[in-house]
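One structure is given here, and the rest of the page talks about it.
For this depiction, one protein chain was excluded, whereas all remaining protein chains were kept in their positions.
And then subunit A:
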Amino acid sequence: MSAPMSFQPVLLWTDLLLFVLLGAALLAVLHVRGNEPLRAAWRKVGKRPAGMAAATVLLAFVVVGVLDSLHYRPLLPAVEAVALEAGDTPEAAPVPSAAVYSTEVLSVLDALLEPLRAQTEKTYSAPFAAQLYQREAMELPDGRQVRGYPRLVHGAAHLHDPAGERAGDVAARVASGIGQAVLAWLLFFAVFATLAWHGSSLAWGQVAAAMLAGRTVLAWRAVLVTLAIILLIVGVCLELAPLYHVLGTDKVGQDVLYLSLKSVRTALVIGTITTLVMMPFAVALGIAAGYLGGWVDDAVQYVYTVLNAIPGVLLIAAAVLMMQVVIDTHPQWFDTAAERSDARLLALCFILGITSWTGLARLLRGETLKLRELEYVQAARAFGVRTPAILRRHILPNVMHIVLIALVMDFSGLVLAEAVLSYVGIGVDPTTISFGTMINMARAELAREPMVWWSLAAAFVFMFVLVLAANLFADVVRDAFDPRRS
């Protein structure tokens, strides 16, 4: 019998949907490549430095989010496996040294950030601190009791005299991080330049020079500059984070940098999957109402007026409260705590989707009303093309730009909404790491003496960068695809 796998893959529902979305995005890329008008529109996006820079930042966040969506349950050490044998897990094979997997669900990101995840302190510690932020009773080597700031277990633990050595140590590591970042950037630059050079009549050097000077059709320079900034931050953090708490630790001693990175996935899930789940309804109902008219139109309009009439927060609150009851009264549905909080995250996406599809449906209905009177649609009807075929071939492709614009425009609003809802207590599960839960926990820290500012600052910076990039990208996409803004 072969040795048990060292991990068991876990596919949460939101993971599945995220991967479906990624797959759809890849298909869309293939589709765009073969379609000249679409390519032209995307080229317009590519020409705008703001759009390309924002896209680079978003891509970096997506990489973090995708790494955090590859979940698994690690194998427990054999000793514990024997101890756990009594509690029969369904995965356990009938051999004594059977594989028992932890009930804790980890992700690839957790594995990459293992030092950050595992190196928890007792409570608050400031960024780069060597000592705890709180006075505690300590025992000196000679047995006396004093109150002081104890050394951290992990942060700056490799230094003997933190006050004296820290500045030099940090500077050396920052330099080394910058060096690595520069190397990585040169590599990326070479790859991009080769991509741009491929198929062009110029020499490689000329292409590379044009990219740096910003003379290319696509805004490569914006990408390179943004990438340089991202790589510098990543490089320096890679060097420093295993030894220091770069952004400090929170109340229970978790590294704030780790929490911030984990929040990215939650934000991405809320921002994208919500639109993904509501899109089919909005598209189907909006187009049907606009094209068919009559009682279908009346019914769809009635439904969305009713949903619109209820203030968004209250509808979400009511739905989330009820969903919470369902989840709490059916604990048997979920194997692990991660699955339960994932169910709540997914439910939140659905609820947000149900409350927000009305806007898109109304836009699509209006556009379809216009399209159905156009000559080519009337011609298709005159030729006897069936209604479903007209909708699919003539209406749907011509309203897709509205869907795309809605997708990118809604993203930032949803990320912001998540934070507010989680603060109000109707957002994600309190055990899910998200910007909302981070802010919620950090809220009382400003009032504390001495003040704890780093959790809030970290949440602020991460959220600001993500939402700002999303807003900028959305604007560029809208400018490129909205025919009224040519």
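Methods note: a residue touches a chain if its C-beta (ideal position, glycine included) is under 8 Å from a C-beta of that chain, and two chains touch if they have at least 3 such contacts; residues count from 1.
Here is the rule we use: contacts and distances are computed from a predicted model.
K.L.:
Which of the following names does UniProt give to the chain that is not shown: "Electron transfer flavoprotein subunit alpha", "Sulphur transport domain-containing protein", "Septum site-determining protein MinD" or "Binding-protein-dependent transporter system inner membrane protein"?
P.N.:
UniProt lists the chain that is not shown as "Binding-protein-dependent transporter system inner membrane protein".
K.L.:
Please pick, from A:V217, A:A379 or A:V420, the residue that touches the omitted chain in the full complex.
P.N.:
Per the contact definition at the top, the residue touching the missing chain is A:V420.
K.L.:
Would you indicate which residue among A:V153, A:L186 or A:V325 is in contact with the undisplayed chain?
P.N.:
Checking the options A:V153, A:L186 or A:V325, the one contacting the hidden chain is A:V325.
K.L.:
Touch as defined at the start, partner being the missing chain; which of A:I402, A:V467 or A:A480 qualifies?
P.N.:
A:V467
K.L.:
Name, in rising order, the residues on subunit A that touch the hidden chain in the full complex.
P.N.:
302-303, 305-311, 313-315, 317-319, 321-322, 324-326, 328-329, 412, 416, 419-420, 423-426, 435, 439, 443, 446-447, 456, 460, 463-464, 467-468, 471-472, 475
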